[in-house]
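A single protein chain has been omitted from the complex, and every remaining protein chain is retained in its original position.
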Amino acid sequence: MELEPVKTFLGATAANKIQPGINLVGICYDGTTSFRPGTRFGPDAFRDASYGQESFSPYFRTDIEDKKIYDLGNLPQFTSRFDRIQECFAELVKEADLKKSKIITLGGEHSLSQIPVSHYLKTYDDLVVLQFDAHADLREQYLDDPHSHASVMRRIAEAMNEKQKIVQYGIRSGTKEEYNYMESKGTLMPNFKALYDFLQESKAPLYITLDLDFFDPSELPGTGTPEAGGHSFKEWIELLKILKDKTIVGGDIVELSPPIDSTGNSNSFAAKVLRELIAIL
Amino acid sequence: MELEPVKTFLGATAANKIQPGINLVGICYDGTTSFRPGTRFGPDAFRDASYGQESFSPYFRTDIEDKKIYDLGNLPQFTSRFDRIQECFAELVKEADLKKSKIITLGGEHSLSQIPVSHYLKTYDDLVVLQFDAHADLREQYLDDPHSHASVMRRIAEAMNEKQKIVQYGIRSGTKEEYNYMESKGTLMPNFKALYDFLQESKAPLYITLDLDFFDPSELPGTGTPEAGGHSFKEWIELLKILKDKTIVGGDIVELSPPIDSTGNSNSFAAKVLRELIAIL
Amino acid sequence: MELEPVKTFLGATAANKIQPGINLVGICYDGTTSFRPGTRFGPDAFRDASYGQESFSPYFRTDIEDKKIYDLGNLPQFTSRFDRIQECFAELVKEADLKKSKIITLGGEHSLSQIPVSHYLKTYDDLVVLQFDAHADLREQYLDDPHSHASVMRRIAEAMNEKQKIVQYGIRSGTKEEYNYMESKGTLMPNFKALYDFLQESKAPLYITLDLDFFDPSELPGTGTPEAGGHSFKEWIELLKILKDKTIVGGDIVELSPPIDSTGNSNSFAAKVLRELIAIL
Amino acid sequence: MELEPVKTFLGATAANKIQPGINLVGICYDGTTSFRPGTRFGPDAFRDASYGQESFSPYFRTDIEDKKIYDLGNLPQFTSRFDRIQECFAELVKEADLKKSKIITLGGEHSLSQIPVSHYLKTYDDLVVLQFDAHADLREQYLDDPHSHASVMRRIAEAMNEKQKIVQYGIRSGTKEEYNYMESKGTLMPNFKALYDFLQESKAPLYITLDLDFFDPSELPGTGTPEAGGHSFKEWIELLKILKDKTIVGGDIVELSPPIDSTGNSNSFAAKVLRELIAIL
Amino acid sequence: MELEPVKTFLGATAANKIQPGINLVGICYDGTTSFRPGTRFGPDAFRDASYGQESFSPYFRTDIEDKKIYDLGNLPQFTSRFDRIQECFAELVKEADLKKSKIITLGGEHSLSQIPVSHYLKTYDDLVVLQFDAHADLREQYLDDPHSHASVMRRIAEAMNEKQKIVQYGIRSGTKEEYNYMESKGTLMPNFKALYDFLQESKAPLYITLDLDFFDPSELPGTGTPEAGGHSFKEWIELLKILKDKTIVGGDIVELSPPIDSTGNSNSFAAKVLRELIAIL
Partner (left out) sequence: MELEPVKTFLGATAANKIQPGINLVGICYDGTTSFRPGTRFGPDAFRDASYGQESFSPYFRTDIEDKKIYDLGNLPQFTSRFDRIQECFAELVKEADLKKSKIITLGGEHSLSQIPVSHYLKTYDDLVVLQFDAHADLREQYLDDPHSHASVMRRIAEAMNEKQKIVQYGIRSGTKEEYNYMESKGTLMPNFKALYDFLQESKAPLYITLDLDFFDPSELPGTGTPEAGGHSFKEWIELLKILKDKTIVGGDIVELSPPIDSTGNSNSFAAKVLRELIAIL
């Protein structure tokens, strides 16, 4: 009989520092969320919901219990000090080798993605950041905050060298200026085929940032800025079938807002999305 | 710094009478709702939800801020006096020229549609009323009320001259009698192609009445009489692509019931549906 | 004016024993539910939600009021005594002729299905149990309970003779062992075509057990262990079109958990699923 | 084993006409509700919630199963035809002797009270209508409807002869005009002692109309127009201890709005309030 | 920076076996809950809610961080095997000295209390079990289950020797038989003074079983069988002021049902109730 108040994702091993293998790290932050807050409760929701699920992926015939997965819990909480979260994350990865340890950050809001990405950009000089999202997130700034969730991809773009690249898929909301930006930079994949072709050709290491509002709000209602006309879980599996043969070095899943969806189904959905992502790593 | 307790849809201009251009008018009425009430809170929900959205439509590459849109707020509330709402609406349009001013009425329940339609029928003697809906709404009467939401299209049909016409799409619920009526009158478009063909040929001015239960309850849960097997937001965009080249003279969007959907996503969905409709006007 | 505190499904006739025709029997039991309980409230939710619906099926052009349908209410409630429910059900069917009376059991959790099935297996020695479900439900046991919902199909398999057979469709969750079992026994229909082909050839009497988590959680959120990537109402209609010409001798619809979905739409969805099933009987 | 889809309040006997004894009649109407609708679901909520309660009142050491209580279910539903409800109620009581049969009407909104009261006023020419309520409900009319819930006590007052009288307790909301009216007519009991004194002296037959917003919204959140600063369940018991020795000839409990309170506790509260009222009849 | 996915109550030390000091043990079981289930989620809700609270009790001027408190997490989950939970608990306490280690069990439903109590009855032969509860819980059995929550105090009474004793406070619901039992046995304290007097005289070791429906549903809505007319948090503090000087050897807090109360306030309330209980230990 096993006791102790520990809750990890789908039976991952509890850990208190980055391990060789797959590492889950939660960040409970929604400080720039402009519409409906709540993603600070996201990381624990992945863990709680996983208790109603199998560790076996029937899509990839893989039991993720057979993989080396570590759950490090959550970073200390800060409500308004983005800089302090940056410092904590830096401390966490300081002694880790990101070429051996894959980190999947669980949000929290999308602005957080720039934190792990900044470390991955230093590690892989040809990194491709593959963004699944409903929103372009390319504003210069938003509500006078340069670290807003609505600017995160702009900040990431600014931090990139010339070999590094953003690829966007699922975008269906933005300002005219953001759409102009995407067009001039060629970051937006207009359809599945364009993405498929890109991935077929590219050999670059991939960082995946998945804003859960990529999915249709009917399947994942629990997110703060829902956008009708999104993608389905079945399409996610199709995407993973392509990504399975690529070099994925890290990623994040953000914008799960548990208080919004009282059914709890969004949490289950997100946990399954994560399980399948792990299944192909 | 702009202050004042004014809330308009997506930054429309506040107005207190009908203007040349596009006019939004809310009616907070659900007096005949037979199952689950709440659509009286619909009009304000369109406005509130629009604060989480962009004014730019990526589907039609249009920023609706570039259009002349006026928000007139809501008619005075009556809970049981349909006749008083009719009078108020009549007073509102008395000095307006419906050939220059397009009114989009925000419900409220579907029975309301007969009010603006009655004015449009007088203005355009070859008007086509295009109904997107899950329910036929063709009952002689319902619960002894001739102005019931379940009878609204019957009332509209009775008010039409021989050149005016009802066209129905999305219907998947009705009594045997209503289905017989639709068949004998030929109002029901059984599939997308039938609707497409009709619209290709017709040159008549169109009034669009959109009962939001036209959509699948998975995408829009916040409506009182949900009917599984409905249409999607993506299909709405396809429909608008056809309608874009037609002459739409007015319309209404009804049966949004905010209290039913605690996620608030139905409100966001409906606001986006309205934004895209405006984008093609 | 009709009075009396009686609530039947869609105007079915109230009855207190099994009648020749179609018989609805509720069982308010969720005693082994491991994740989120609440299906004990399922049976009454079918009845309540039916008040917002028509008795006419536009899909099969049938008014189910024209059929002989009886609603027997619910079995006495037991929270932890599965054996007592078995006894009560046995008492109910003791004097019924299952060749003339079709029983549709309304759950409650899936473990219940083994109760009516055990009687049908005695009545039809070539019975096919057709399972629509997200989960294999083939565990040896679960949480030390052999009558768990997660083991129900295993128990049914064990009770079958060699001519009787389980057919599974929609399964997308299970342990590695369950998937191995399904493959070695050939029970799992991997796609619609496989199911179609099987049904074309088979002449055996069919018992249908529908775990509502067969459907996608976006369409039916109100169930305890939702699994993304499920089936739609429209596919249900396609399935019924095939089943219409088969000999369906009984069935059950289980795992509706009304407390989970505060919109109430899951109840309406389930009631419509039941109406359409009745329409083809 | 008892079967049949019948649901009565706390094991009352199902009946289809008024019986000698205590008769419960539901009316599912909220047609003039001006703020948040939903009381149409009230009557069934009393019944459903009673399944979690004992029939024994520890306050009055009485098991209400020992009394003759009949549950007649609900009148037919009308959404906007108050006159049709009046007709149905009249039909129901036509052959009843209100001196032998006590009717407790379960709402539905407060405007309904004028219907049973109109019959009681004819039966008892010195009737006292004892109103427990947060709102005066004495407006001349509201939203142009003379039968509004906000006018119900005014209508009742107008229908009274000189010996009949309204007594109000718990009022804490009204217009200046309503407060002036109460003062000039002397209907408002300003505190418990005033009510106590009145009841000590009066020998008149009592009709009790209980608008559940009489209670504090903390104890009964499920009502449409909550008013802070209300009364408690413990005070209700104190009131019943006084009323126990009076001649109560009928009554109603109105304004329970189940959709507002997702805990369901308001339904349990209201059911217990009703149980205790029955306990002293 | 401290990482690891561990969640303890108010900063208690995580442990995997009983320690000298105060030990918290959760049991996620609601297998006999007859009305509305959900207490299986209770134990974790105490922990989660404690993150919004201080460790300092202003009522007793005590910081519970200064005490030796251990959180052992939850026992393995069983949905229907009460006997297996009994075995697990027995295994847990096998090597513990209950005279040095105080266990506070967090439910789960009330039937669980008989498990720790059975061990305490063996340890202290003059144990007084002090029950705070709305319900007598003294039925012979309920729904044919002798281990029902409605029978728990009866089972405990049966297990007692002549020196051991049950004392009940707050009871306001039961059958006539249960009230007769309480009277004949003298277990029920009819008011605060009676309890006070009893405690003044008694020197026996106390085990406290707190069914949270002891409290008024307005203050703690999140419980399955709410009973109006209950006690307040302020009264709890008054009770603890008396109990502070007594010998409390163990206890349990049961019947917190988080899914019922969507505000989460019931969890915060229960966590504070537990904090104050710990403050006086």
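For clarity, chains are labelled A, B, C, D and E in written order, and residue numbers in each chain start from 1.
In this section, a contact is a pair of C-beta atoms (placed from the backbone, for glycine too) under 8 Å apart; a residue touches a chain by one contact, two chains touch by 3 or more.
Keep in mind that this is a model prediction, so the values were computed, not measured.
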### Task
Could you list, sorted by label, every displayed chain in contact with the chain left out?
A, B, D, E
### Message
Looking at the full complex, which residue from E:F78, E:Y120 or E:F269 touches the chain that isn't shown here?
### Response
E:F269
### Message
For review purposes, identify every residue of chain A that touches the missing chain, sorted by number.
### Response
30-34, 36-38, 40, 77-82, 84, 143-145, 147-148, 259
## Note on the structure
Residues on chain D facing the left-out chain by the touch rule are 34-36, 171-176, 179, 216-219, 221-222, 224-229, 260-262
### Query
So which bits of chain E touch the chain we can't see?
51-54, 56, 58, 61, 63, 216, 218-219, 232-234, 237, 262-265, 268-269, 272-273
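Operating definition for what follows: only the chains that are shown with their structure count from here on.
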### Contact distance in steps, from chain A to chain D
2
### Task
Average the CA atoms of each chain to get its centre, and name the chain whose centre is farthest from that of chain B.
E
### Message
If a residue has to touch 2 or more other chains to count, which residues of chain C qualify?
### Response
34, 36, 216, 218-219, 262
### Task
May I ask you to sort the chain touch graph into line, ring, star, complete or other?
other
#### Entry: Interchain contacts, given as pairs of chains that touch
A-B, A-C, A-E, B-C, B-D, C-D, C-E, D-E
